[in-house]
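Every protein chain of the complex appears in place save one, which is left out.
Letters A and B mark the chains as written, and numbering starts fresh at 1 in each.
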Amino acid sequence: MTQKSSPYFSELRADSVSHDVVLSIAGLRTTFRTDAGEVAAVDGVNISLRRGKTLAIVGESGCGKSMLSLSIMQLLPGNGRVSDGRIDFEGKMLVGVPEAEMQAIRGKRIAMIFQEPMTSLNPAFTIGNQIIEAIRAHDKDVTFSVARERAIKALKRVGIPAAERRVDEYPHQLSGGMRQRVMIAMALVCEPEVLIADEPTTALDVTVQAQILELLKSLQNETGMSIILITHDLGVVAEMADDMAVMYAGRIVETGSVSDVFDDPQHPYTLGLLGSTPKISEDAKRLVAIKGSVPPLFRMPTGCRFHPRCDFCIAECKIEGASRMSEISEGHFVACIRAPVEENCRELAE
Amino acid sequence: MILTSKSPTVPNGVNRRRIVKKLSALLPFLALAVLLLCTAFPEFLAPKDPYAQSLIRRLKPPSFLPGGISGYILGTDQLGRDILSRIIFGARVTIITSVLAVCVAAVVGTTAGLVAGYFRGRVDSAVVRAIDVQLAFPVVLLVIAIVAVIGPSLSNLIIVMGLSAWPQFARITRGAVISVRDLEYIEAARSIGAGHMRIMFRHILRNILSSIIVYATFEMARMMLVEATLSFLGLGVQPPTPTWGGMISDGSKYLGLSWSVSFFPGLVIVLAVLLVNDLGDRLRDFMDPYLKND
Partner (left out) sequence: MNAPLMEVIDIKKHFPANSSFLSGEKSLVRAVDGVSFTINRGETLALVGESGCGKSTTARLALRLQNITSGTIKFEGMDITSSNARALHDVRRRMQIIFQDPFASLNPRMKVGEILEEPLVIYGVGDASERKARVAALMNQVGLADYHAKRYPHEFSGGQRQRIGIARALALNPSLIVCDEPVSALDVSIQAQITNLLKDLQSSLSLSYLFISHDLSVVRYMADRVAVMYLGRIVETAPKEALFADPRHPYTRTLLAAVPQPDPRRKPDRLAPMGDPPSPINPPSGCHFHPRCRFATDRCRVEAPALVPAGDGRLVACHRADEDLEWSPVSQGSDMSPAAARRLSICAKMRAQQEVARQHEQNNEATGG
């Protein structure tokens, strides 16, 4: 495996070898063949997931956060591939492992749940059958009746009432919240070490979302699994995550512990997200919106990719190297040459 | 970005393939042009008089085969008429009848389907019943029955063929209308005060028109075959006017003596049907707004 010599790779590698990291990603680049040539949906991403903790990947649609998770699972669409970088899972390099080996890991040791629980369940089979299949896919020796018992137990664990009866129902007989619980039950039935949750509550009502988030937290406490939570909602991040990485246009622009990033947000994009989110706890006069929109993959700006939308943009932001990561405080990295902004715009800081 | 810039050295093979691809893309249009010219000016294109008979040179093979007569490129039929000239003249009848028949079918069927799908309720049930009743009848049988009663003339033939095909148009239109009528942009049109006619014709029809047109081209290919069938059965355009179906019918009696009399009109029908289907596909791509302006 070739390593891309990234300017900040060495800084993060020290972290990734420390023993409490389950999954670490370094210099990951995922590219797609398109009519407009080869484009990079993920471009030089470094993250590490601590054992038993939750890492949130935050960003808007098109920032590459879903492609990042599919790269880990090696479930990329046919025209996509991981073209550079490494994914280290418990000392095992995932990039380039044969499909058969990956199948043994996928679902068993790294599981995934998706945004839309209706389309990720097969409408033609009972939910019980689908969970049993998930169990027997990784352990052929389990008999059908044992697997069924385990399926019922799994459904009980995610808080589905009357699990003995529900196990024989079809997906369309369940509400959206119940379906997402079934998806979680199915993902967790093999006791994975890592759960990737891709916008798990976006399609749900707010009261149901609250229940699903609580469920994920209590299951994490129970099993000690690590979670990669992909979301666009800063509220969900604040509530669920220990660490967070803000992603923009295929790159991580700011990463650190949740309290560091919320207390001391440095990157103008992180600030923009905070300013754009209306608050339920106070009356805001006016939201500080980010101007413009996310650039398409085949027309990425040079230098810092956020510069066309940034209020603090200067000429240096437009040249390569402007997106170099620097460590603001321990474990808190920012890819902005203008950070902290108050020091660079002193005349406006008063 | 590095990714967007194309490498300057393109292998020769790729270039050649591109040229071949471009040429083959032009081919159907060339064929269409020939077909339309035949329809419009058969007099100038046909090498011989399609009606000139000669018993001496009857049932000759094509000129490039042993026994062929020079000047009669595709050979002659049972009355010694030039097959190529008759095919060229036959194009007019075949094209005009099938185009007009499809127009009749499309107008009747689309209107019925639009009204049924938009208003639903009783109008819809009535149209659906009518479609079901007519579809229960084999088309050719229906046409035979009607032509037998009102007599075989060109205009009768067109109307009968057109009416035999309206149910498919109505069904396709109705289905498309139902899938479009509840979309938000139709509700948006209602919210800005658009009336039924405006919504039906400017909003709904406009969005389903491409599928109707594409279907119409396929239907046109089928109409060519129906026309050929009817002519073959002697219910179409009457002799001596040359039609492709009629020529196959004539030649079928002499297949043991000469294969070419039926073969070439048959080949032309196959090619014309393929051509029209191909044009239908292209039309669909062309009418897709998602492929425009990019």
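Everything that follows uses one rule, which is that a residue touches a chain if its C-beta (ideal position, glycine included) is under 8 Å from a C-beta of that chain, and two chains touch if they have at least 3 such contacts.
These numbers were taken from a predicted model, which means no experiment stands behind them.
Peer 1: Omitted chain: which shown chains does it touch?
Peer 2: Taken over the complete structure, the missing chain's partners among displayed chains are A, B.
Peer 1: Touching the absent chain in the whole complex: find that residue among A:75, A:104, A:284 or A:319.
Peer 2: The single option touching the absent chain is A:284.
Peer 1: For the full complex, which residue in A:36, A:75 or A:210 touches the chain that was left out?
Peer 2: Within the whole complex, the residue contacting the unshown chain is A:210.
Peer 1: With the missing chain put back, which residues of chain A would touch it? List them for me.
Peer 2: Touching the chain left out of view, chain A contributes residues 60-61, 161, 175-178, 205-211, 213-214, 232-240, 258-259, 262-265, 268, 271-284, 286-291, 293-294, 311-312, 340-342, 345, 348-349.
Peer 1: List the chain B residues touching the unshown chain?
Peer 2: 183-185, 187-195, 198, 203, 206-207, 289-290, 292-294
The definition used in the following text is that only the chains that are shown with their structure count from here on.
Peer 1: Taking the mean of the C-alpha atoms as each chain's centre, how many Å separate chain A from chain B?
Peer 2: 54
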